[in-house]
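Only a single protein chain was left out; the remaining protein chains are all shown in position.
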Amino acid sequence: MSGNEPVDRQLPNISPEKATREPGQSGTASEPERSRWNVAMREILNGSAMISLLAVVLAIIIGGILIAVTDENVQATAGYFFSRPGDMIAAIWNSVSGAYVSLFQGSIYNFRRPGFANGIRPLMDTLTFATPLIVAGLGVALGFRAGLFNIGGRGQMLFGASAAGWVAFSFAGLPFPLHLIFAVVAGVIAGALWSGLAGLLKATTGANEVITTIMLNYVAYYFVYWMLSTQGLLQLPGSNNPKSPGMLPSAVLPPLFGQQYSLHWGFIIAILVTFFAWWLLNRSRLGFQFKAVGLNPDAARVAGINVPRMIVYVMLFSGAFVGLAGVFQVLGTVTTGFSAGIDAGIGFDAITVALLGRSKPWGVFAAAVLFGAFKAGGFAMQASQGISVDIVLVVQSVIVLLIAAPPLVRAVFRLPKPNLLSPLKSNKTQGKKAVVTK
Amino acid sequence: MKLELRGITKRFGALVANDHISVVVEPGEIHCLLGENGAGKSTLMNVLYGLYQADEGEILLDDKVQKFSGPGDAMAAGIGMVHQHFMLIPVFTVAENVMLGHEPTTFGDRLNVAKAREQVREISQRFGFDLDPDALVGDLPVGVQQRVEIIKALSRDAKVLVFDEPTAVLTPQETDELMLIMKQLKETGTSIVFITHKLREVREVADKITVIRLGKVVGEASPTASNEELASMMVGRAIELTIEKGKAKLGQPALVVDKLSVIDPIGQLVVNNISFDIKEGEIVAVAGVQGNGQTELVEAIMGLQSKVTGGITLNGRSLVGRSVREVLDAGVGFVPEDRNEDGLVSEFTIAENLMLDRSNGEPFVKHGTLQLATLAEFAEEKLTEFDIRAQGIGTHAGNLSGGNQQKVVLARELSRELKLLVAAQPTRGLDVGSVEFVHTRIVEARDSGVPVLVVSTELDEVVALADRIAVMYRGGIVGIVPGDTPRDVLGLMMAGEAPSGGKAA
């Protein structure tokens, strides 16, 4: 149901006259001027895939520049650039190509390893990193589509991980699939409830969810930290460290392609969840109502949709997805026990993933895999080339800024208007026209 | 000061909002720009005020060509504007609003509030306004806010004052007062441009009239011209505002509103103890100046207001305290006042908008899943039936013209089994063709036995549709009169005077 982006809707809007103005007797009078060819060209040029690709390429170039500039050999050769420019160019080439080759080898395929089974391991790592990103990204994306900005991924993941982890290390004796399912469900519910709290606050008091979710992140962090450092709650018995016991084998997500790869069944769950999210947003009644609330809450209310209830539902779903990312972290990625840093920044990465994926489920999936590759490759790059993994953050944020940049943004973004910081309908004439839709 | 607009052309993409418009306003003259909604009057004034840049043409003041890159330039040149939507900041005081943009300051950029207050008082006295410079604008009634706008313009020594649809929000009495103020201003030598589509006002104050239609000047007229002449110039053909309407075949009273009161979220009693009923097959129109409780009355019926006392019953079932969903399910069709705000999701397709208030179940939803095939079929059918001009059912509602948008809303509401139709401002901002279409559909609904509640601030629409007319003033009903009540009586009622006959029809 995505539909095209037919007309640039950025009409000047100071006087309401134009909105209601009829150019001729028929509403389509101005349409023929936009020829099919024109529309097709616009679609290609404004096409989301094109822009994303360009953004990624540009960001990688910028990353390359940063790597070159901070490289010691490049700096050394720059001193005598005018006498022997070749040295510096060679040094730049060495540093940048070395970095990106190791990024590739760390994320997709390593030709230097013997055999396919070994060579493909980086791709498995990439998918492992992508798994929690996919579900967390879907959670944030779902919020976007409903006009809600869930920045609370960290808190929701922490609660999801804690609940799943507690179930997973506690109930010894439960048989394998049952224990696992129990743990996953517990984590999902915990994430949903923590996020639902922000939804409830917004629905009942109008508290802006951007602020409450940010604040709830910190509350969750300290709360989980406290649980992790308290005996009898989450702390490993007899330990002084704020860390939980390891997960029982009966609650761990089994490896997908055998023990030699890190990839676990969570990836399959993530694919299923992506399907579910697609169905939810594009084929379900709830999704229809979510989108209506996101795009025009006033019209949704007049159409008999219970807007506050939808806000709570959206946040519950969003938090459930994000909570699942926390579950994957403790039952898939790190099964030896977790600390308060178990979210690993995924809650924030999820925002960039959702933006890059334009809040469409399969777009989010692809974006998460890309960012998973950056992560896997980034660590490999750090190990082999000594280039700080922080460069990945730079590249990621530059990508998002670029795809957000106009004149592409209005056509590109699938974002409904985030009705921020003004739960009331105040000043809505400005608000409405000035908000980036889609 | 003499103002001349010469060949002003302004385009928005393919749309020509102003097409070589030329107007001359002599010093001390009240010059009316008359035209329908959407004729391009406001665009022209925004060009004059520097908010838009004209694509062609020039602006002359006292025969000197002006170049305005923003409102600041226009103001400096002596042009003042009283905007249709007041450009006032509610959380600022009167003095702060008046001084904004040309603040008197003392040492170190410090505001000289005392001086601003003095200025407000001085201008208020000149026109006999009673204004507290320290009152918050948000707390003032609409009519008083307009005076703040006027003072704002005058405090900048405006020599040419533009009034953009100033009477839309005023009662007839306040309108009369405004007319007096305009005449007063004219005597002090101020040139006035008065933009309106209301003929009566034009004939009362104008020295000269320029009629604009579809972005072009179609002619000039003198204030002595008849209403019919002016109207036909404005609309382009002899207008028939009365549509063919047979005699109402009245059934049982269906909607009964009994001693209804509504308190809005900021604690104002906006609907005050009103009672009326609508019978099957009858159109009752609620007339009144905007902001006299009509909106809240409709919202109360639809379940959109929370503090409601009194009774609303439809065929014996109470609607008070019900959710919007329950009201819709009770068979109430609703055409909201502002279709863009409340009636449509502009980023949704036509098809999606057609199921907007029916997303709760069959036929468009089964087992929580959308029935897209059913929806597509339904949408295609309605596209033809309601003559919605669009490329297809996948066109986004936001890309339709106002008339077609309203048809989508009507199509959605009228294709349900209705027990009551509530239409608020159903033709606001529509072209004449669409107005006729909408009116015809509403009368058809009535003739099929549905009780219809129409709310309109346009007297023409009220007179055209109503079998009975209820006039609202400050939250109460002044009186309920037959549909053929003369306009002057209705006008007085809109100002709060009970009809001389004094009894309900």
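We just call them A and B in the order they show up, numbering each chain from 1.
In the analysis below, a contact is a pair of C-beta atoms (placed from the backbone, for glycine too) under 8 Å apart; a residue touches a chain by one contact, two chains touch by 3 or more.
Please note the rule applied: contacts and distances are computed from a predicted model.
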{"item": "Record-based protein name (UniProt) of the chain missing from this complex, from \"tRNA modification GTPase MnmE\", \"Cytochrome c-type biogenesis protein CcsB\", \"DNA-directed RNA polymerase subunit alpha\" or \"ABC transporter permease\"", "value": "\"ABC transporter permease\""}
{"item": "Partners of the unshown chain among those that are drawn", "value": "A, B"}
{"item": "Residue of B:Met1, B:Val24 or B:Leu111 in touch with the missing chain, whole complex considered", "value": "B:Leu111"}
{"item": "Of B:Ile21, B:Leu34, B:Leu61 or B:Leu88, the residue in touch with the unshown chain", "value": "B:Leu88"}
{"item": "Sole residue of B:Pro27, B:Gly57, B:Pro71 or B:Gly331 that reaches the chain not shown, by the stated touch rule", "value": "B:Pro71"}
{"item": "Contact partner of the left-out chain, one of A:Val101, A:Ile120 or A:Ala207", "value": "A:Ala207"}
{"item": "Touching residues on chain A - with respect to the absent chain", "value": "10, 12-14, 66, 70, 72, 149, 151, 201, 205-208, 210-212, 214-216, 218-219, 222-223, 225-226, 229-230, 348, 351-352, 355, 387-388, 390-394, 396-398, 400-401, 404-406, 409-410, 415, 418, 420-422, 426-427, 429-431, 433-436"}
{"item": "Contacts of chain B with the absent chain, listed as residue ranges", "value": "12, 49, 51-53, 70-73, 75-76, 81, 83, 87-92, 96-97, 99-103, 105, 108-111, 152, 258-261, 263, 266-270, 272-273, 309-313, 318, 320, 473-476, 496"}
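Operating definition for what follows: only the chains that are shown with their structure count from here on.
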{"item": "Chain A and chain B, separation of their C-alpha mean positions in angstrom", "value": "44"}
{"item": "Touching residues on chain B, where the partner in the complex is chain A", "value": "12-15, 17, 37-38, 40-43, 46, 51-52, 84-85, 302, 304, 323-325, 327-329, 334, 336, 340-349, 352, 355-357, 359-360, 365, 368-370, 372, 389-391, 394-396, 398-404, 428-431, 433-434"}
{"item": "List of chain A residues in touch with chain B within their complex", "value": "1, 3-4, 6-7, 9, 11-12, 14-23, 25-28, 30-31, 33, 283-286, 288-289, 291-292, 295-296, 298-306, 416, 428-429, 432, 437-438"}
